[in-house]
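So, chain A:
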Amino acid sequence: MKRLLPLLALMAALAPSVRAADFSPAIIYDFGGKFDRSFNQSASEGVQRFKKETGIAAREFEIQNASQREQIMRQFARRGASIIVAVGFTQASAVETVAKEYPDVKFTLVDAVVDLPNVESIVFREQESSFLCGMAAALASKTGKVGFVGGMDIPLIRKFALGYRAGVAYVNPKDEVFENMTGTTPAAWTNPSEGAELAKSQFGRGADVVFHAAGATGVGVMQAAADAGLLSIGCDSNQDYLHPGSVLTSALKRVDVAVYTAFSEARKGTWRPGVKVLGLAEEGVGVSIDEFNRKLVSPDMEARLNQARADIISGKITVPEYKSP
Partner candidate 1 sequence: MSAGGRLPRWAEYGLLPLVNLAAALLLSGIVVRLIGESPWAALKLMVAGAFGSQDSIGYTLFYATDFVFTGLAVAVAFHAGLFNIGGEGQAYIGGLGVGLVGLAMGAWSAWVVIPAMIAAGCVFGAAWAFVPAWLQARRGSHIVITTIMFNFIASALMTYLLVNVLIRPGQQSPESREFGPGAVMPAMTDVLGRMGIKFASSPFNLASALALAACLLVWLFLWRTRWGYALRVVGQNPQAAVYAGISPERTTIVAMLLSGALAGCLGVNELAGSQHRILLDFPGGAGIVGIAVALMGRNHPLGILASSLLFGALYQGGSQLSFDMPHVNRDMVILIQGLVILFCGAMENLFRRPLAALLGAASR
Partner candidate 2 sequence: MGIDKRFGAVHANRDVNLSVARGSIHGLIGENGAGKSTLMNIVYGFHRADRGEIRVNGRAVQIGRPRDSIDAGIGMVHQHFMLVENFSVLENVVLGAEGGRLLGKGLAAARAGLEALARDYGLDVPLDAETGHLPVGLQQRVEILKALHHRAEILILDEPTAVLTPPEADQLFRMLSLLRDQGKTVVLVTHKLREIMAVTDRVTVMRQGAVVHETATRDTSPKALAEQMVGRSVSLRVEKGPASPGPVLLEVRNLCVSDRLGVPRVKSASFALRAGEIVGIAGVSGNGQTELLEALTGIRRPTSGEVLLSGRALTPKGLGPRGLRSLGVAHVPEDRLKMGVVSSFSAEDNVILGYHDRGAFARGGFFRRGAIRADCVAKMSAFDVRPTDPSLRITSFSGGNQQKLVLAREMDCGPSVLIVGQPTRGVDIGAIEFIHRRIVELRDQGKAVLVVSVELDEIMGLSDRILVMAGGEVVGELPGAEATEETLGLMMAGVRREGSR
C-alpha cells in the first residue's frame, strides 16, 4: 500500500484535468461479444456512430466470466470514464454495486433497471415489436403454422415469444406456433448450427415463417430459412440484408440508439438518471421495412402493421407482457 500511495496521489491530481480535457465514454458488452450480429453488435453500432460523429472512441470490453463484470466496471470508473454503458441485464447487479462505490460516474444500463441516482436504466418493450412480427408472420404464412426459435431460455426471450404468439393470434387465432429454445446455457446464444437444426425441424412440421430471438444462433435460423426457400424474421439489429428475399422483416431493438443517445447526452450534459422505457411510441422498438424486404411486405400487410402499431401506441391493443414468477 505504501508504494501505491504516491501513485494514487498522482492519479488524484491528474484525474480532474483529464476529465475536463476530454470526454471518455466506456462500454461493457455481455457474453455474446460485440460481433454477435445481434444485441451486442447493435450496441457496438451505436458506439461506431458516436465515434464517427464526434471523433471520440469509447473504451470497450467483452465479458468472459461473471466476476469480471464488477472488476472491469470498477476499473473503468477508477480510470476516469465519464459514462459507462453496461449492455445486458446480467450486468444489473454489478452496476448496482459499482455505481454505489462511484457516485460521480454516470452509468447507463441496457435491458434492466437499477434504481440509483447515478444510473440510467433503459428497457425496451420487446413484446410490442414481437407482436408486430407475429402479425407479419401470420399474414405471410400460407400453411397457418409459424415458428419461434429462442436463444437461452430466460424471461427476456419468453417476453419475445409471448408477444409473438399474441401477434399471431391477433391475425388468426387458429394459427399454430411452434416454439423452441436453443438451450439453457449462454452457449445457446452462439450456436448457429443448432439454430438451423431447430428451424429445419419446425419447417418439417409445416411452418413456413420462423422468428428468432437467439443472438448469433439466429444466423443459422435465417440461413436455414433461406436454404429452404421459406421466410425468417430477424431480431435486435436490422437483419433484412442478410438474405434478401427471405428475411420477412426484423424486430428492431434500437440498442444502438440507446447507446448513442446515452453517450451524446452525457457529453452535452443533458444525461439524466432514471428509467427509460422504449417502446413503439418512443421508436425504441419497431419492425424494419427497407429495400431488402420491400417485395415481401404486401401493401395490405404494411397497412395492417401500421394500424396495429398505432393501436398499440394509443392503447387500443394491449400486448401481454411476460412476468417472471
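Picked so that all candidates are chains of the complex that A comes from, given by their letters.
Here is the rule we go by: contacts are C-beta pairs under 8 Å (C-beta built on N, C-alpha and C of every residue); 3 or more make two chains touch, one makes a residue touch a chain; residues count from 1.
What you see is a predicted model; the values in this text were computed from it and never measured.
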Interface partner of chain A in the complex, by touch - 1 or 2:
1
Show me the residue ranges of chain A that touch candidate 1 in the complex, using the header's touch definition.
1, 4, 33, 59-62, 64-68, 70-72, 75, 89-90, 92-93, 111-113, 123, 152-156, 184-186, 323-325
